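A single protein chain has been removed from this complex, and every other one stays in its place.
Letters A and B mark the chains as written, and numbering starts fresh at 1 in each.
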Amino acid sequence: MKKLLTEFLRGIIKENPTFVLLLGLCPTLAVSVSVTNGIGMGIAATFVLLGSNIIISLIKNVIPEKIRIPCYIVVIATFVTVAELSMKAYSPALNRALGIYVPLIVVNCIVLGRAEAYAAKNTVVNSFFDGLGMGVGFTLALILISGIREFFGTGKILGYTLIKGFEPASVIGMPSGALLVIGLLLGLFNLLKEGRE
Amino acid sequence: MNITQFLTIFISAVFVYNVILSRFLGLCSFIAISKETKPALAMSLAVMFVTTMSSIITWLIYRFLLIPFGLAYLRTISFILVIAAFVQLVEMVIRKVSPPMYRFFGIYLPLITVNCAVLGVAVLNSDMFFINGKVLPGSFIYSTFQGICVGLGYTLAMLLMSGIRERLDLCNVPRALKDFPLAFIIAAIMSMSFMGFNGFRF
Partner (left out) sequence: MKSKLIVSVSPHLHKNESVKKIMWMVVLSLLPTGLAGVFIFGPQSLWVILLSVISALATEAGLQFLTKRKITISDGSAFLTGLLLAYNLPAHVPFWIPVIGSAFSIAIGKQVFGGLGQNIFNPALVGRVFLMASWPKYITTFTRPMIYDAVTQATPLALLKETKILEYVSYWDLFLGKRGGCIGEVCILALLLGAIFLFARGYISWHIPFSYIITVGLLAFVFGPNGLFTGDWFFHILSGGLVLGAFFMATDYVTSPLTRRGQIIFGVGCGLITAVIRLWGGYPEGVSYAILMMNAATPIIDRYTKNRIYGTK
């Protein structure tokens, strides 16, 4: 039980996919304009991650080694299509907001990376918790980045204005701002890491 | 089919909505491989080749297979499979034709499969040049051209970034910012300067 907890927590801090492993950056930067989008993407990605980790872990002994990557991709793509269609049906606004980045979850390095590095070599239960941890870690990273960007870029969080009369720097909501925020955050985390050593 | 449309696609894909600096597609490989110019250029050429060819192939599949049979929702799966197969083909060809080049690319060749730029431009083409399944005039040639331009935009960003990072290797960068954080900050500044092309109109 303790081991499962460790697996889960690993994905959140020690091996956070966004800040430590630097995976899945494309969608992270693109959708993190508002916290709502960040949470939406995080949930979608976690769903896909869980699904694909479980299935791939189940069939890992049956797939021939040479064509394993295409096989993983088929599995992942299936879950992504399910997520995409569900989103189109139940929250079309979110789907419009996330745009092409929903189908792009297929090539999200986190999903494929965990499939190759973990699910293909571990039990179903372990893979489930790994997927959960990574997904939650990813979602938390998204919330942090989009929180910063939404606040400094539009002066609001989740649509609510916090400080009246605050003139937001609109660049933060733009691609350049995303790159800047993540660069500074990475630098900050490096600094904290060094400070701890 | 007029020249302004081509110019617009070119300026758009290469500068205003640069695939890396603005759309963030291909960012992983951009941050990882832009440290030196030679590998950066080699990767860019490979990516450009793949984006162009997959733009063509995915367009054909979308037009003649998916839409007529009402299977547009299978777009994501079929596109990525096509791309994966194509990259695998390219890998096999390079291995046969030039083993040293194959070794040179190493793991980065199969990684083109998951390069968001490739799938991204395919999806973008089907969004931009089809409306509700109807083919817009000039769709094929615009899609192919956009594939080429996305590759060019990728190459431009890689080239500039690798030159900058090679130069910074000799500088006294603050330790916490070394490598990745600084690379992102540089990309941010480049992205801001590319904004100068906003609102482009011929």
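Remarks
Note that in this section contacts are C-beta pairs under 8 Å (C-beta built on N, C-alpha and C of every residue); 3 or more make two chains touch, one makes a residue touch a chain.
Not measured: the values here are computed from a predicted model.
Interface residues of chain B facing the missing partner chain: 37, 159-160, 163-164, 166-168, 170-174, 177, 182, 185-186, 189-190, 192-202. Residue-level contact of chain A with the missing chain is found at 167-172, 174, 176-177, 180.
Criterion: only the chains that are shown with their structure count from here on.
Only residues 21-28, 31, 73-77, 80-81, 84-85, 88, 110, 113-116, 119-120, 123-124, 127, 174-177, 180-185, 187-189, 191-192, 195 of chain B touch chain A when the two sit together in their complex. Those residues of chain A whose C-beta lies close enough to touch chain B in the complex are 22-27, 29-30, 69-70, 73-74, 77-78, 80-81, 84-85, 100, 103-104, 106-107, 109, 112, 171, 174-180, 182-184, 186-188, 190-191, 194.
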